[in-house]
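The complex appears here without one of its protein chains, the remainder shown in place.
Should a chain be cited, it is by its letter among A, B, C, D and E, assigned in written order, with residues numbered from 1 in that chain.
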Amino acid sequence: MSEIKKFMFVNRKAPYGTIYALESLEVVLITAAFDQDVSLVFLDDGVFQLKKGQQTKGIEIKNFSPTYRALEGYDVEKLYVMKESMEARGLTEDDLLVPVTVLTGAEMGALMDEQDVVLSF
Amino acid sequence: MSEIKKFMFVNRKAPYGTIYALESLEVVLITAAFDQDVSLVFLDDGVFQLKKGQQTKGIEIKNFSPTYRALEGYDVEKLYVMKESMEARGLTEDDLLVPVTVLTGAEMGALMDEQDVVLSF
Amino acid sequence: MLHIVNKSPLENSSLESCLNVATSGDVLLIEDAVYAATTGNGFEPKLLAAMGKVKVYVLQPDLDARGMGDRLVAGVTSVDYSGFVDLTTTNNTCQSWL
Amino acid sequence: MLHIVNKSPLENSSLESCLNVATSGDVLLIEDAVYAATTGNGFEPKLLAAMGKVKVYVLQPDLDARGMGDRLVAGVTSVDYSGFVDLTTTNNTCQSWL
Amino acid sequence: MKFGIVVNEGPYQHQSSDSAYLFAKAAIAKGHEVWRVFFYHDGVNNSSALTEPPQDDRHIVNRWSKLAEEHNVDLVVCVAAALRRGIKDENLAKGFRISGLGQLVEAGTKTDRLVTFGD
Partner (left out) sequence: MKFGIVVNEGPYQHQSSDSAYLFAKAAIAKGHEVWRVFFYHDGVNNSSALTEPPQDDRHIVNRWSKLAEEHNVDLVVCVAAALRRGIKDENLAKGFRISGLGQLVEAGTKTDRLVTFGD
């Protein structure tokens, strides 16, 4: 693919309750492999995807959270978390698996406006 | 089936956006056909199921709301709507397709406690 | 950009999230989100407040299907599927608040 | 009776509806609803208020899966799947707030 | 006690099917009987014999089949819901059977407890 576009992945759902977080991550990896400009944003319950210490043995579902740590290796480095969403869930940056940039809702809206393609699952 | 039990069907979802309302109605009809004691309760967005004047031609989905009017013919006569849910949606009893008994949340909770089987879709 | 919302605001927080993030542009309510644009619903005050910064549209076929065609909140613009397509072309991108 | 809730209270209104209707009995939080029983979440005050009339349980495996095992709100009782089964037998009926 | 279980969502997309399965297994481990699992709505997709998850993932369909075989659990798929979603005898996994909604009503009348899992 010759064109390079700005892809934003909007993650708004908690992990495990539904498969969206996992299957979204699969798209992110492929999009990065196609050398596109990838941003991931986490807002609402999506911030829970990045919570440290996930232990899924008791629900017999694979823990896919280590993949977030591996994103850097795929040159996916733009990770944004919405401040208000994090605060409403009693979370701080220290609770998250990876370093992120924290944005306010308005800043996130502005960032969204700059994209070529916005994908939401 | 010799046993007669008190079945309550809890309808909490709007019609058309998802299929639950329609497929729930199919279970209600069968349960009545098996001569069980059937109650239907409508709360939260479920009260929208009973809204008069549904015109589904533009979305190419079958309008199943006339079935609520037919329930009486199947001896399904216990229909309850939660007062707070109706009010929060700007609806009154006049907006509904069928006569219902209006209950407060607490009254609905008490009615739920009396059932043998509660089914929610 | 165009923000598309498809969930009832009385059951799900996605419309509220959308309105917190969208600082400008168009918001289109489809499927169960159309209830947000009906008079007397509990979310109405929040929708009215947001109408200062975004323009709100509603998909009429979804409103009609739900028997709510006659109670549209003033200031909300009704569109059919053809108008929905137009909104995706007049805006550069669209985000679905699923 | 036993009320089973499986949705995040920050995204969906089902837990709030449940707590408005349930005047007594047990409430079990499973799947994404377990977030309601974690300290510092926005729904915590409403959960604490409800704990005067209902007893609240949370499914520990779902809490652990989400990395929230160490931040359970005080007064909420944690159960495993075996305890979930017990709750359905000690109560006469159960309603899932889907 | 005698349990009936209702599953309203398909495998993988929602956790409901996993929760239902782990509940059933725990009930059986405690000496209860899981008399019937009724698959309704998208729940009928739990019975597709063609399902092939990644190797490192749980196989939700086979897990149900095995539970049925080992503990004599009656796995019933709603025929109307199944036809709407492309589940027929030709792609039905082992241990499942397709039948009518009356089987759900019966699960309500014949069991001590009916527990529903869905979205």
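Note that in this section a residue touches a chain if its C-beta (ideal position, glycine included) is under 8 Å from a C-beta of that chain, and two chains touch if they have at least 3 such contacts.
The structure presented is a predicted model; accordingly, all values stated were derived computationally and were not measured.
Trainee: Touch partners of the unshown chain, restricted to the chains that are shown, please.
Mentor: Counting the whole assembly, the omitted chain is in touch with A, B, C, E.
Trainee: Kindly state which of the options C:N20, C:N41, C:Q60 or C:S96 is in contact with the chain not pictured.
Mentor: The single option touching the absent chain is C:S96.
Trainee: Which one, A:T31, A:Q54 or A:S85, makes contact with the chain that was left out?
Mentor: Only one of A:T31, A:Q54 or A:S85 touches the chain omitted from view, namely A:T31.
Trainee: In the whole complex, what residues of subunit B lie against the chain that is missing from view?
Mentor: Contact residues on subunit B toward the absent chain are 16-19, 59-62.
Trainee: Residues on subunit E that touch the omitted chain in the whole complex?
Mentor: 10-13, 41-42, 45, 48-54, 57, 61, 80, 83-88, 90-91
Trainee: For subunit C, which residues reach the chain that was dropped from this view?
Mentor: Counting only subunit C, the missing chain is touched by 4, 6, 30-32, 61, 80-82, 84-86, 88-89, 93-94, 96, 98.
Following the convention adopted for this analysis, only the chains that are shown with their structure count from here on.
Trainee: Tell me which has more C-beta contacts between its two chains, A-E or D-E.
Mentor: Between A-E and D-E, the larger count of C-beta pairs in contact belongs to D-E.
Trainee: Nearest whole angstrom, what separates the Cα centre of subunit C from the Cα centre of subunit D?
Mentor: For subunit C versus subunit D, the centre distance works out to 32 Å.
Trainee: Using the touch rule from the top of the page, what residues of subunit B touch 2 or more other chains?
Mentor: Residues 20, 44, 116-118, 120-121 of subunit B touch two or more partner chains.
Trainee: Spell out, as numbers or ranges, the residues of subunit D touching 2 or more other chains.
Mentor: Subunit D, residues with two or more chain partners: 6, 10-11, 13-14, 31-32, 61, 80, 93-94, 96, 98.
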